[in-house]
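To keep things clear, I will list the structure first and then write my remarks on it.
Heads up, one of the protein chains got dropped from this complex, but the rest are sitting where they should.
The block that comes next holds chain A.
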Amino acid sequence: MTAAIRTQSPSACPACVAAPSAEAIAARAEALKEARIALSLPTIHCAACISTVEQALNAYPGVKEARVNLTLKRANIAADATVDPADLVRLMEATGYEAHELDVATIQATATDKAGRELLMRLAVAGFASMNVMLLSVSVWAGAADATRDMFHWISAAITLPAIAFSGQPFFRSAYSALSAKRLNMDVPISLAILLAVVMSVWETALSGSHAYFDAALTLTFFLLAGRYLDHRTRAVARSAAEELAALEVPRAIRLEDGQEITVPAAELRIGDLILVRPGSRCPVDGEVIAGASELDRSLLTGETVPVAAAVGTLISAGEVNLTGPLTVRANAVGQDTSLHRMADLVAIAESGRSRYTSLADRAAKLYAPGVHALSALSFLGWLIYSHDVRMSLNIAAAVLIITCPCALGLAVPAVTTAASGRLFRKGMLIKHETALERLANVDTVVFDKTGTLTEGTPVLSNLGDHSRSDLEVALALAEGSDHPLSRAITTAARAAGVKPATVTEITEIPGHGTQGIWRGQTVRLGRGDWLGAPAVEITSAWLAIGDAAPVQFGFVDDLRAGAADTIAALKAAGKRVILLSGDSAAPVADLAARLGIREYQANCLPETKLHYIESLSEGGAHVLMVGDGLNDTAALAAADVSISPATALDAARVASDIVLLGRDLTPVAESLVTARKATRRIRENFQIATGYNLVAIPLAIAGLTTPLIAALAMSSSSIIVSLNALRLR
């Protein structure tokens, strides 16, 4: 399916398809002239930072213009194509600011928030119009009569009609699409009330009537648009932060062309290309290793913590991290065809927990919309039969619609979600989906992934005490000669224990195996078990062999993520069922479960296993929160009722989840459940307030006792009460 899309060329005629397309040439020429670079600068915070950064960047040769955006903590740079973004990052770091390059293509999507700007424009017009009309209405209420009143009404009509036609469009459009799908949503009664109020008021004005609801129609539009804008802002902030995370991974690859290393965008890689994967970087394609030896970290894909050896002939998947030596890979599958992207198909199959859920607002609308319409129609009929006066009956029917119009209901949800999302954002959580909070409030079962979620994904030496001083000294000397994560763990632990390295000479790193050297005339080696002839064990290990002696084992455990223990304890104290699902082997999973006090766990989980586990939990009536970071969690994240992934997760996992955890600490997870429950309670309270107000106002409206003044007072006060109630959450 994707292949078909990709083969389509933007050029229309067949001849242009054969020749390099005009667009491509133009784009390349454009790229030569000027490149746009975006840097993320997370530490800038004041006026001095802005001018230091801008001066440093503008002074750099080739930079045309640099401008800092402090709100987004970002610098946008226009520069010659010859400027290397990596140099600018180094320049920033020399100036004293942490900097990361952002992928311009990814952030461009949200560079200008078009929808937000449009809403703000409509809000401004509605605000302007309602203030002017209110001014005229107050004069009418104050006692203007006869010709003066009619003139005020006509002026109001002249302001209201164009203003409503422009500002009310979001509601009209949404109501129309709901009606054409034969559904009812909150926007149907809103649109009907606004339109009926305007039509009726114009009619009344034409007949020199005393009651016109122009101000009500406009205030209603204004309040509802304010709710919409709040809602949009909350999600736009989360979306742009989430997109910034995605943009931090600039998709570049090193392609080997005739022995030359050329850095190209990952999108330009083709099948058969030779790609150099440096130690520490992530493989961009599926392929086969044709040169080099190393070890691969597959934890993001499978959850395994033990690195896998890679040599010539090993198949490597996109997303695996190369640990020790440089590898040359021949691409077998690129872009959308890699196993990384095929995993997305599994996500598509999983029935999404999001789509199963009906939001509180929709449920309220389902009850509310038919009720209001019936009530309004009944009062029209009742008055018509009683008085045979169409004009008065229609007047009353419109008053019923306006008075019941969900002004407070329209604000009830967005005001609360804005307050709650803001509170969670300050604690380091990004709420990406609009109903995520409501779903989070229902959660009774929490499923965790192990590697990278409950653990940091970095190993820690576990059996330092088992070794003799001299072994440790040799191991430290060898470990310091390598940048492998296990070596770094040995170095950290031994240094912390006060061990001094032994004098080992001729230390060499043998990629894919380990390090070796000479100590007191003997060959000493530190590395993989199969290299040293050690027995296979289940936990992550490195082995040390001195001369011909039997190798000794260094065992490693994965370091717990900060706050993991507290979070599990808090969740259990709150009566939640906690489950651990991991793709790792049985021993480390059992060990971690015991350390954290998790009774239910399962090891060796495939992505499908996790998905089915979550689905069977949901079928059993549980509301599941899935917390995971790896590609193997993606389907489970999508299937769960609500999902959280840490910022360190793979992009695919972050996209699949509703909430992104920004910091390293897990503690906000337990807190977010509490906040979500509070928020849902506020939403329900707001609905109750709105209902209570309707119970008082509707009888008055049906009895024909409302005036535009009463409608305006009731509407404004209920909206303000609802917003104030939401603010209690902050």
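Following the convention adopted for this analysis, a residue touches a chain if its C-beta (ideal position, glycine included) is under 8 Å from a C-beta of that chain, and two chains touch if they have at least 3 such contacts; residues count from 1.
The working rule: contacts and distances are computed from a predicted model.
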item: Identity of the absent chain, which is to be given by its UniProt protein name, from "Cbb3-type cytochrome oxidase assembly protein CcoS", "Phosphate-specific transport system accessory protein PhoU", "Beta-ketoacyl-[acyl-carrier-protein] synthase family protein" or "Na(+)/H(+) antiporter subunit C"; value: "Cbb3-type cytochrome oxidase assembly protein CcoS"
item: Hidden-chain contact residue, picked from the options A:L88, A:V125, A:V306 or A:A564; value: A:V125
item: Identified contact with the non-displayed chain, of A:A48, A:A94, A:A181 or A:A573; value: A:A48
item: Contacts of chain A with the absent chain, listed as residue ranges; value: 46-48, 50-51, 54-55, 68-72, 112, 117, 120-121, 124-125, 128, 131-132, 135-136, 148, 155, 159
